[in-house]
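Every protein chain except one is present and positioned as in the full complex.
Note that the chains are named A, B and C in the order they appear, and that numbering of residues resets to 1 at the start of each chain.
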Amino acid sequence: MNAVLQGTGYNGWVLPVLLALPLLGAVTVAVQGIGARGQDALVQMQQARRTALLFFVAEAVLSLGLWWSVDVNNLAWQGLVDLPWIPQWGIRFTVGLDGIALMLVLLTTLLMPLAVLGSWTSIRERTHSYYALLLILTTGMLGVFMALDLVLFYVMWEVMLVPMYLIIGVWGGQRRLYASLKFFLYTMVGSLLMLVAIVWLGLLAGESTGAPTFSYDAILQMSRTTQVTGAFWLFGAFALAFAVKVPMWPFHTWLPDAHVEAPTAGSVILAAIMLKMGTFGFVRFAVPLFPEVAMHPTVRAVILALAVIGIVYGALVALVQPDVKKLVAYSSVSHLGFVMLGIFAMTVEAMQGALMVTISHGISTGALFLLIGMLYERRHTRQLADFGGIAKVMPVFAVMLTIVALSSIGVPGTNGFVSEFLVLLGSFTTQPVHAVIAATSVIFAAAYLLWAVQRVIYNPLTKLENQALKGFDLNWREIGLITPLLIGILWLGVYPKPVLQKTEAAAARLVRAVDVAVSNARRVGGQP
Amino acid sequence: MDNTFHPLFYSFHFYLFGLIGIASALLFVTRKSPVAAALWLVNVMFCLAALYLMLDAQFIGAIQVLVYAGAIMVVFLFVVMLLNLGHPSELADIRGNGGRLAAGAVGLALLAEVAVLTRARFPAQLTPKAAAALAQVDQPGGVIAPIADALFREHLLAFELTSILLLTAIAGAVVLGRKRGAADAR
Amino acid sequence: MLAESLLLSAVLFTIGVVGVLTRRNAIILFMCVELMLNAVNLTFVALSTLYGATGQVFVIMVMTVAAAEAAVGLAIIISIFRHRQTVHLDDINLLKG
Partner (left out) sequence: MHTDLPPTGHPLADTVARFAWLIPVLPLLGFLANGFLSLHAAATPGPADPSAGGNHHGDHGGHAAAHHDHGHEDGHHAERHPAAGFVSLIGPGVLLAAFGLTIAVFFAMRGAGEGMHAPFVMTLFQWMPTGSLSLDVAFQLDQLSMVMMLIITGIGTLIHLFSVGYMQDDPGYPRFFAYLNLFVFFMLILVMGASYPLMFVGWEGVGLCSYLLIGFWFSEQANADAGKKAFIMNRIGDFGMLVAMFLLFANLGTLSYEGVRAGAAELVFGGALVTAICLFLFLGATGKSAQIPLFVWLPDAMAGPTPVSALIHAATMVTAGVYMIARSATLFSLAPVAQLTVAVVGVLTAVFAATIGLKQWDIKKVLAYSTVSQLGYMFVGVGVGAYTAGVFHLMTHAFFKALLFLGSGSVIYAMHCAYHATHNYADAQDMRNMGGLKAFMPVTATLMWIATLAIAGIPPLSGFVSKDEILAAVFARTHHSTLAEATWLGIPGSVVLYGIYALGLAAALMTAVYMTRMMLYTFHGPNRTGEAERPHLAEAPWIMTGPLVVLGILSAVGGFVNLPKLFGGGMAEILHHWLEPVVGEATLQVTLGETPHLSHATEYALIGTAVAIAVIGIALAWTRCKPAALVPAAEAPAEVGLEKTLANKWYVDEAYDRAVVQPTLGVSRTVLWKGLDTGVIDGLFVNGSAYLMRGLGWVGSQLQTGRVGTYAWVLVLGAVAILSAFSFR
């Protein structure tokens, strides 16, 4: 497989093409939309979704080659493309992958077609704009994972913000304006500080050569060889931006609102991919660039404490939510706490576990939101109290919801277990107390999800509206779009080795680099 | 500050016009009637014109009388009379005692600060060009030549721009002053 | 007589300021502003004895601006008076958005 890919020079062009293709798709859909103006909404919908799906599938197929072509054990960036962009300010268009970014890119490209299928019939107005925004959003997300120039990263970070803001604000639920504004402002506050930090870093890195440079490698080199002035504040700026995105407690309150109001695809993307930007940011930028700050006992203690608070707090609050989407949103807070715990525990196992949580949370929560969306399309409610006994009338749905919920609970044999187990196991060696407290969430997770599942699909089937669902079980499209996720759930639960191997080298490298930096700092600090 | 010698006659008149100016200004701000106030202000301007003459700015002194006292203040008086601002409610425009006291205090504070700053920041020696400036009188072209020189060479652009400003002001004044009814009637 | 000139200028300026603060009649207010401009002019002239003719050029500029200002300002006052039948500033709050 790899030989075939090499023959086409795959690695040399694939990343820019992956970034450009969705943009091209967005333009195509937009042009179609202009052409189709005034036509019947149904016709518009069919046209727009077909084109969008085509582009997303092409994107997914194109990206699949990365699985083979990326040599994760190679220290150099894979698929590297480095072009001048704004030369007078030292800003370049640099993209490349390592094992961690690879998995996230694949997660994105593979989930997006499912997200489109998830909104296949639920988005009926302004469909062209909707799908064009989804496509732009994809470019933004992929760009964040690929960018190796800090300014490019920032640009992509913001590119992804606007479409999501519009998707929530235009196609959302009752309180969509409040939710979208909250989402936007929350994220913006963090990311502006990050911009300041990026500019500062770029200028600092340019001091030696005279011209500013925003290249990730150059800045990483600088942080390793010299004492960066104001490292604490720079780390703080990055960490705040990422913490909002993760979201870490107490910066999480935008998430429930955004999830509840967003349309299905929006929720899926938000939970499955966009939250991962935050944790990816920590892994790629905040921690490696400022290892001695990140691993400073106080800083580390604060972040770990927030992570563990998030884990337990999210679970407890999820327990009492009356709205399914809100429940899942709080469960995301809990799960992402695991990622943060894993990253800051700073062992290879925990780091690997954190990356596994990143991926498996994307799959499980994505599937949960898709299923909730399917139920919502039928019942037009998300209140747990409105359901009950659905398993009688929608058995296939019930089976799928149960499996997905179990994966989210972390039952062994599913991806949820492997990831949480690795995080906790790895964290325990360095942070036993945190790991034990975090482990209590296995109890709460079971409590809130099983209780929710019970109230949805079990219990007596008393409500007329629910009885009317008989004969409206999942259709083939819906079954077909959940099935790949179920396969992913079981595959990662039973045989996660291929994925673990992809990220192993990058994770180990990061842990080693941080260890070296910390011990260096200690040695320097120890001298009089 | 400056150690230039001035004859008593010169000093006397300088102080005289200065004090008259201050007195007139005080009377100006305290008059209820706009007409009286305007006339006192004209008085201030005449005093200033005299001082300009004594400060070797004869040209400025002249146009002070012509433009300010002669043109601008006349316009003011015209407007006052046009609007017929003579009845009591219009006259009782001075604020109450509290406002006046506060304004006075602010004024004194401002004055004190200006004094402090001037003392602290004024260059100790201020005489380098004084002789040259005074010598201008004797040059061909008299006192106007240096001004013309500066105005039409160094600040030509600014000068030309003032013409645009004036034009705009004329147009603005015409538009604003026109009776609304006339435009509507058409 | 430079120091005296500057002092006088300051005093006149302050009187103008006090006038602005105490009077409510728009026309008198305008006159106070003219007084302040004159005070500044005096400074320019006084200092031009040291620094040359540029100061006097500035005075000419100020006068031009003052003339323009008076023309437009008074036109506005007339316009307002036509609407409101008053030139009392406390009765006029058109600037409030």
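By definition in this document, a residue touches a chain if its C-beta (ideal position, glycine included) is under 8 Å from a C-beta of that chain, and two chains touch if they have at least 3 such contacts.
On a predicted model such as this, the values are computed, not experimentally measured, just so you know.
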Checklist entry - For the full complex, which residue in A:E59, A:E261 or A:E504 touches the chain that was left out? => result A:E504
Checklist entry - Which residue from A:L240, A:V418, A:I489 or A:A517 sits in contact with the chain not drawn here? => result A:V418
Checklist entry - Of A:L401, A:A435 or A:L485, which sits in contact with the chain we cannot see? => result A:A435
Item to check | Residue of B:I20, B:V35, B:A71 or B:V114 touching the missing chain in the full complex | outcome: B:V114
Checklist outcome for this item: Missing-chain contact among A:E158, A:D217 or A:E377 belongs to A:E377
Next on the checklist: Under the stated touch rule, tell me which residues of subunit A contact the chain that is not displayed.
Outcome noted: 121-122, 182, 186, 250, 252-254, 313, 316-317, 319-321, 347-349, 352, 374, 377-380, 389, 391-393, 395-396, 399, 406, 411-413, 417-418, 421-422, 424-426, 428-429, 432, 435-436, 439-440, 442-443, 446-447, 450-451, 454, 457-462, 464-479, 494-497, 500-501, 504, 507-508
Item to check | Hidden partner interface residues of subunit B, rising order | outcome: 106, 109-110, 113-114, 116-117, 120
Item to check | Hidden partner interface residues of subunit C, rising order | outcome: 17, 20-21, 24, 26, 29, 89-90, 92-97
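As a convention for this text, only the chains that are shown with their structure count from here on.
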Checklist entry - If you average the CA atoms of subunit B and of subunit C, how far apart do the two points sit, in angstrom? => result 7
Checklist entry - For subunit A and subunit B, what's the span in angstrom between their mean Cα positions? => result 70
Item to check | Interfacial residue positions of subunit B with respect to subunit C in the complex | outcome: 1-2, 6, 10-11, 14-15, 18, 21-22, 25-26, 28-29, 34, 37-38, 41, 44-45, 48, 51-52, 54-57, 59-60, 63-64, 67-68, 71-73, 75-76, 79-80, 82-83, 85, 90, 93-95, 99-100, 102-104, 106-108, 110-111, 114-115, 118, 126-130, 132-134, 136, 146-147, 149-151, 154-155, 158, 162, 165-166, 168-170, 172-177, 179-180
Item to check | In the complex with subunit B, residue positions of subunit C that touch it | outcome: 1-8, 10-19, 21-25, 27-28, 30-32, 34-35, 38, 41-42, 45-46, 48-54, 56-57, 59-61, 63-72, 74-79, 81-82, 86-88
